[in-house]
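The structure appears right after this line, and notes come after that.
Removed from the display is one protein chain of the complex; every other protein chain stays in position.
And then chain A:
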Amino acid sequence: MSKTLIRGAKVLGGEPQDVLIDGGTVAEVGTGLSAEGAEVVEAGGKVLLPGLVDLHTHLREPGREDSETVLTGTRAAASGGYTNVFAMANTFPVADTAGVVEQVWRLGQESGYCDVQPIGAVTVGLEGSKLAELGAMHESAAGVTVFSDDGKCVHDAVIMRRALEYVKAFGGVVAQHAQEPRLTEGAQMNEGVVSAELGLGGWPAVAEESIIARDVLLAEHVGSRVHICHLSTAGSVEIVRWAKSRGIDVTAEVTPHHLLLTDELVRSYNPVYKVNPPLRTERDVLALREALADGTIDIVATDHAPHPHEDKDCEWAAAAMGMVGLETALSVVQETMVDTGLLDWAGVADRMSFKPAQIGQATGHGRPVSAGEPANLTLVDTAYRGQVDPAGFASRSRNTPYEGRELPGRVTHTWLRGKATLVDGKLT
C-alpha cells in the first residue's frame, strides 16, 4: 500500500511534527521525517487528531433513504472528520434483530468512507415493552455493543433494569434517551419563558432529569453501566456529577447544538431549531460547556438527524425534530470549547475520539497518534473561519441550524486506515 507523509502537523494541538502513514498504520511520528515515494501533505500547522468517533448518528437506512443512506451519511461523516459512527436503531424496520443490524453493518463496510457500528434497539419495535434479542445482535457479524431506543425513552423502570442487567453478560451498554413521556406529552420546545410566550407545548427539564436520576440509581443497584444520550439541562449535569462522585458507572454525551444554541432562537418559529431534547436556556448551555470541560460529560455526540426539506419547510408543530450535525460538529466544538479556552485540542481528541470509542468499544478507533496504531486520522485547519453553506454538505439532508452562520475550523483531510477519504475538503 501507498505511503503518506503528513508534514508539520500539530498532533493533538502540540508542536508541529511529521506523521508517516504506511498502509493502514501510522509508521512513524517525529520531526524531519522523509519517505521515498510517499505522497506528501503539507499540514502547515494544522491540527492532527485521531479520527473522530460519533456514538450517536442517525443514518436512516433502512427505511428513510430519502433522508440519508449509509453511503451519504458516511460521506458526511468523513467530511466532518469522523472515521467511525454508531448508527441509531430507529430505522424502518427498527434495528432490533440480528438481520437488520447486520444489514446496516455491511452497508457501512461497503461504503468505504467510515466504519459503521449499528446500535441495537433495547426493546422490540422501540415500543418499550419487550426486550429485543440483545444477545443475538451482539453475537451477529455487527457485534453490537451499544443498545438504545433513542428517539424514545425506555420509560418502564423494570424493562430498563432488565436491560441494564442483561447486557452485563457481554459487556454491553444501554444508551438512554432520557425523556419521561407523560411529562412531555405535546411538547414542542423547552418549557420556560419562551414557550409560555409562543404558546408552544413545554418540554420541562425535569422530564429529562427525573429519568437520569432513576437510571443512575438503577445502574448502581444492578452494578451495570449506563450511558445518557444528549444531556441538555444544568440539572442533568448535576445528577451525573453526583452519580460519578458516588462511583456509579455512568457516562454522558452532549451534542454540539446544545453547546451553542438556546431556546431564544425558537422565537423565529423556524423548524430548523426544532430538536429533541429541545434547545434550552443560556444557563443550561454554560453548564453543559463547563461539564464537558471538567469531564462530567464524557463525550460530544452529534445526534445527526437528517430530514428531507419538506419535513422542515412547514409550520413548527408539523415539523420533524432534529438537525444534521456530522459536518459542523468540530467547528461548533472549536467555537464553544476551544476558542473559549475551556478545552485544548487534546481535550477535543479525548471527548470526540478516545472516550466515545471506549464507551462503544470501537476497536481500532480512538487510538493515540503514534507508531503502530491504525491510521485513522483527521487534519483540521483551525485558523479557518467561514460561513456554513449547506449546499456543500455531503449529507442527503440540509436541515442545519447554522446556515449562513460564521464558524471556525474546517476539516481538510480524513484518513480511514491510511486511505484518504477527504482531501483538501473534498471527498475522494
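Methods note: contacts are C-beta pairs under 8 Å (C-beta built on N, C-alpha and C of every residue); 3 or more make two chains touch, one makes a residue touch a chain; residues count from 1.
As a working rule, contacts and distances are computed from a predicted model.
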Identity of the absent chain, which is to be given by its UniProt protein name, from "Iron(III) transport system permease protein", "Probable membrane transporter protein", "Aspartate carbamoyltransferase" or "sulfate adenylyltransferase": "Aspartate carbamoyltransferase"
Touch criterion as defined above, residue of A:Gly112, A:Gly125, A:Gly192 or A:Pro390 at the omitted chain: A:Gly192
Option touching the unshown chain, where A:Glu264, A:Glu310 or A:Glu403 are the choices: A:Glu310
Given A:Ile159, A:Leu200 or A:Ala394, the one touching the chain that is not displayed: A:Leu200
Residues in chain A touching the chain absent from view: 188, 191-200, 202, 204, 268-269, 310, 313-318
